[in-house]
Every structure is written in structure tokens, then in C-alpha cells.
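Note that this complex is displayed minus one protein chain, with the remaining chains in position.
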Amino acid sequence: MKTMLGDLNRWTQLFRGKKQQETHYAASHWRLMMRKLMKHKLAKVSLVVIGFMYVVALFGNFISPQGLDKYDSVYLNSRPTSIHFIDTDGKFHFTPFVYGMKSERDPETLRKMFVEDTSLKYPIKFFVKGEEYKLFGFIPSSIHLFGVEDPGRLFLFGTDGMGRDLFSRIVLGSQVSLTIPLVGVGISFVLGLFFGGISGYFGGMIDSVIQRIIEIIRSFPTLPLWMALSAAIPPRVPIVQMFLYITIIMAFIEWTGLARVVRSKFISLRNEDYVMAAKISGVSDAKIIIVHLIPGFLSYLVVTMTLAIPSMIIGETAMSFLGLGIRSPAASWGVLLQEAQQIENVALYPWKLIPLGFVIITVLAFNFLGDGLRDAADPYK
Amino acid sequence: MVEAAETAEQQAHPLLRVEDLNIHLPSDGGLLKAVSGVSFQIAKGKTLGIVGESGCGKSITGKTLLGIQPKHAVTSGSVWFGDVDIVKLKKNGREIRAIRGSKIAMIFQEPMTAFSPLYTIGNQIIESILLHRTRNKQEAKGMAIDILRRVGISNPEKRFNQYPHEFSGGMMQRAMIAMALACEPEVLIADEPTTALDVTIQAQVLELMKQLQQEFGMAIIFITHDLGIVAEMCDEVAVMYLGKVVEQAPVREIFHNPKHPYTRGLLRSIPMIGSRKERLESIEGTVPIPINRAPMCGFYERCKDRIAGVCDAQDVPQVQLAENHSVRCFLHGGRSEGGVQP
Partner (left out) sequence: MKEMKEIIVDVQNLVKEYPSQDGGGLFRKASAPVKALSDVSFALRKGETLSLVGESGCGKTTLGRCLARGIEATSGQVNFQTPDGRKIDFLKAKQQEFKEVRQSIQMIFQDPYASLNPRMTVYDIISEPLRALSGLSKTEIDERVIEMARQTGLNNSFLRRYPHAFSGGQRQRIGIARALVTRPKVVVCDEAVSALDVSIQAQIINLLKDLQREYEITYLFISHDLSVVKHISDRIAVMYLGRIIELAETEELFRRPMHPYSEALLSAVPNPDPDRKVERIVLQGEVPNPANPPSGCHFHPRCPHRTELCEKALPPLQDMGGGRFVACHYANELTLQGVESLVAQ
């Protein structure tokens, strides 16, 4: 036996010369898929964008200069602070700075607005001490990525009607808006795999019943369904619990699509020659499912899941926008857009639409990634 | 004598003449030379067989004759049809469309792909008749029904109004032949037309093609991997390997006096019904991929008679052994420093 394995090693040694070719030959399905995905430029860029978003969400409390509860009764509806390198004298500064702000009235509309007070300069500093927070929920810290010294103010994206920093709220809101879809898809993955699996494997009566239930769920108009379901949520529940409820509502609708993919793949793979071959090799049914069937459609499932995320993001945004989901002072992108409900708000304070940009970018990125994955799911072509 | 004179006359004026055809496909790994330096010609009423294994370039050659090769293919050389060079014609331009379907037609392995499931068979046959032969719809319908009858479809008036899914495999193949013949083409390119069919149905279709050839006098280019079909159908045979014609000769010469080691190996590796052998002689190894290949004999790695330092050092030129028998092999001459006799 030793010599046999020695022989095997010898062969590998011999093939070292053709290493590149050999690594391709010995590349697993997932590696081939990854390689093909990386050839899809748009998907690659999207992957970077999505990765960046999630890193920002993860370190949200550190990156955002303000916490969720902080508000500033002075600077209501302040426009985004401009960052300067060159001061009024034309002198160049290596560290960027912001000017102080003073309120004035618009001579025409008589509305209160903020203008720069060029007499006050506050350089932007990194790793400044600020509000206390807990990183990842358990590491206490008060260091923020950037900020200016009091009484200076830095509102990258402006403030809302309560004087809250929009940038901070977008960053912290992304924690909700980006995790709800993940958790939701996770739950629908389990449900979809389970129901789709038994539907495809057993067929017959069970299959018919599950398929009819899926059709009924899918034919519900989503908006009234959300309203009904969120009406069932007690009004004063803690944020975490609220979050959980929303996720379950989303997953309840989304799993049906996944279940269908699982079922159809199950049925088509069951008729593959290699499944028949495994059966003739004496492999048990349970093992055929785990070893042959599930890995067979997992890549397609990943595609469907990736493409399901955008609709969940939009769903969460829509629910919060309608006031059915997360509520202030907690933040999600939908909650932030709530402020943009009035046309007057949008017209006077256009920066309140910035959260919309994030929704669009994220949804697009997930869609492009899904497209790339779909092309890569069958890397042998 | 008369026959010889006739052949000579036809040789002088072939219907279709392919000269030094090269088809290159750019791919991820490099330039894939699908076809290189292919030349052949075909006269009226004759059948040329192009044989070879999968990936030898026989199918793409057939498609190029009609100008329907893949879009990214880089083609050079010429395909003379009369005094028109098909390779030079603009893809999907007016000139090529006037030839395609009416002067040169093609039938495929999968008849289902040739028909749209949305229209009746009759409609689809009429379409090309209206395009090339007549503008009168009633007349066209008459012609279509006539051609359906001639390919052996019973009750053609009824079949005319049926959809492709109502036809069985053999019937579809007949319908496709009918569609190809609707405009009485001068050249018919048949790309594995019977491979997907059962033997008894294949026999029917082959008989039909022979019969129709006598009737219409068209030239047939028969692309296949089946040497049995070649023996039955063809007058002349071009054996392709790795994008090159390695041997070309009349069918008897190919079967009784093969010169190229590949042709010989191929003939020895098929089980023959008439003879009883204990072991088949096989060609060892597999077909290499023609990407970034040095100029050398394509069959070198699998050849039993290879000459190291000769066959793997240069491209093999075509050697004319007899008036109509040519081969690409150094065993039969063509070496620059003096020939080796077989």
C-alpha cells in the first residue's frame, strides 16, 4: 500500500511541470465557479461594492460620528457641510477643514438656512473621542473615525428635521437594511430547502398540496399582507424583536420562490445519469440527496438567493417607508426615506434623498452579482 | 472513355470549389485553428463525403460554405460557387441570401432546430419558395405539397397544415429535406442528417436522398462520422483530422488503398459485419486540442509510423499520389530534403 501511495506522489511530482493545467483539472466546482465569476467585470465590481457596504455596516458605530439618539436642536435641516482645503485667503491646508455655521434667513422665502461662517475654522480630525458606543455590541469605545472639535459641526450628508446627522443615520441604518435581507434569505433558505425538498423528492399528493399552498401565498398582494402582518405586531416592542418580526414576515413570502427552485432542480437532477449511477453503486437514498442532489443545485440556489436579496431590501424599505416596519429613533433606509415623503421636504432639502441612492446602489449591486453568479453556476460550458 | 471525358469536363468546371480555406476561432486559451488549408471541389450530380471524428472541423466547414459559420470566426481562402467567392460576401448581405437556400441548401442532424414550432411545416416550406421561386402563393403551395409528396410524406395536403410537434423524427427529417429541396438547389450540404435516426429510418432517408439526387442532379456534400454511410453514398471522400484534409480520393481508393495512417487506423477500428476479428485495432490516445499548436503533423502523437524530427518539425504539405488521390503524410513524400518512399 505504501508503494501505491508513493506511486501516486510520484505521478503528482511528474505533473508539477504542468502545474497550471493540473490546478485547473483538480479544481473543484466552487473554484471553477469563482474563477468564472471573476471574469464577469460587473459582478466583480458589485462584489467589492457589497463587501464595502457590509464592512461599513459592521463598523457602523465607529464610522458614524453620531449615535442614533443624538440630535441637535440648533442645526435642523442643515445642508451638507462642505469640506475645504483652501481657505478664504487662498492658502492651502494639508488637513481638510470645515467652517463654522451660522443661521440666516433667506431674504425671499424668509426661511431659516445655514451659511458658512468663514471666520471659524475646524480641521477634520481622525480617531477623535466622541459619544460612547459599543463596537459589535460588546466592545465599549468612544473613538470615532473622524470628527471636528466642538462647537464645530460636520454633517457629511446634512441633517434631518430633528437635527440628526444623516450620514450617521445612513451608516447605522444600513445595519438594519443590510442584515434583514440576509437573515430573511437565511430563513427562507431553510424553509425553501425543506418544503421544496420534500415536494420534489416525494412528489404525488404531497407535492401537489405544497405547490398549491405556494401558489396561494404567491398570489397574495404583498402590500396588504404586510399591513395585516405588521398590524399583528404589538406597537411597543423593543427594536431587536421588531427586527425579528419584520424578517419573519419577509421570509414568509420569499421562501416560496426558493422552494420552487429547489423542487424543480430536485426533479431534474433526480433523472441525471450520475444519480442513477450512484443508486446502482448502492448509495442510500439519504446519502444520494446529501452527496449528489443538494451539491448539484446549491450553486443555483445561491444564485436565486442572491437575486432574492434585492427584493427583500426593497421590501424592508417599503415597509419602513410606510411606517409598518422599523420606527424612529431606530434607523433603516426606509425610515430615513420617510422624511422624504413630503414634496416640500424634497424640494427644499434635496439631501434627504441620499438614502435612496444607497438603496439603488445596493439593489443594483446584488442584481449584477446575481447575474454573474448565474453565468458562473455552470462553469463547464 | 466517355465517362473519363465527362469526368475531365466536370473537373474543369466544378460546381463548388473550395481553395485553401482557413477558419480560426479566437478563444480564451488562444487561437483555435478549426480548419486550415482545406481544398476540395465537387461536380454536378456527385457526392463528396467529409469524414472525421468530433472536433475535426467538418461541421464548421459545411457551415462556412453557406456563410453561416459563427460570428467571431476569422475566415480566409475562398469558396468559389460559379464566379462568386462566398467567403468574400458580406454576411447576411443580399448576395449570400440569394444563394443560401436557393442554390446551396443544408440539412442538419437535428431537424427540430431547423423548424420553428410556431408555424406549420407548410408555411415554413412556402417561405423559401416565395423568396426564391415564385410570388404566387397558390403556386407556391402547390410546389410545397408536391415536394412533400416526393420526399415520401403520405397525405401531404394534410401534413402541410401540421405543426412540427405532430411529426415524428423520421418524418421531420423528410420535411427538412423537402424544405432544403424546395428551391431545387444545385448543392446540398448534409451535416450528419441521419445520426439521430434509428437504423431502419436511416435506411429510408438514405434511399430517399439517393433517389432525389438522381432526380434533381444536385451535388451533395455529405458530412458524417459513419464510414458505412460514406461507402454507400459517396463518390469521393475527404478525410479530415484536426482541421486538415489528411487524405482525399475516390471512395474505392479510400477503402481499398488508404495511404494516410489515420485513414488506415480508422478503417481498421470499425467493426465490420462481414468479417470476424477477435480484437479491433484501435488508434491510441485522443485528439489534441488545436490551440497554439506548433506547425507539425496533427496526427503525430497517435501515429504508429511517425518519424521523429520530421513529422513534428514542420507542416505536412499535400502530396498528389495519383490524379485524384492526395494525402498529407511524409511517408508518401513531400519532405523538403528528399522524399521517403512508402
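Think of it as A and B in the order they're written, each chain with its own count starting at 1.
One rule holds in what follows: a contact is a pair of C-beta atoms (placed from the backbone, for glycine too) under 8 Å apart; a residue touches a chain by one contact, two chains touch by 3 or more.
Only a predicted model underlies this, so the values are computations on that prediction, with no experimental measurement involved.
**Student:** Taking the full complex into account, find the residue in A:His292, A:Lys352 or A:Arg374 that is in contact with the omitted chain.
**Tutor:** A:His292
**Student:** For a quick check of understanding: of B:Ile129, B:Leu212 or B:Ile229, which residue touches the chain that isn't displayed?
**Tutor:** Checking the options B:Ile129, B:Leu212 or B:Ile229, the one contacting the hidden chain is B:Ile229.
**Student:** Touch as defined at the start, partner being the missing chain; which of B:Ser76, B:Ser282 or B:Asn324 qualifies?
**Tutor:** B:Ser282
**Student:** In the complete complex, which positions of chain B touch the hidden chain?
**Tutor:** 53-54, 168-171, 198-204, 206-207, 225-232, 251-252, 255-256, 265-267, 269-274, 277, 279-284, 286-287
**Student:** Tell me, which residues in chain A touch the chain that this view leaves out?
**Tutor:** Touch with the absent chain occurs at residues 1, 4-5, 7-8, 11-12, 14-15, 22, 24-29, 32, 272-274, 276-284, 287, 292, 295-296, 380.
Simple rule for what comes next: only the chains that are shown with their structure count from here on.
**Student:** Averaging only over C-alpha atoms, locate the centres of chain A and chain B and give their separation in whole Å.
**Tutor:** Centre separation, chain A to chain B: 55 Å.
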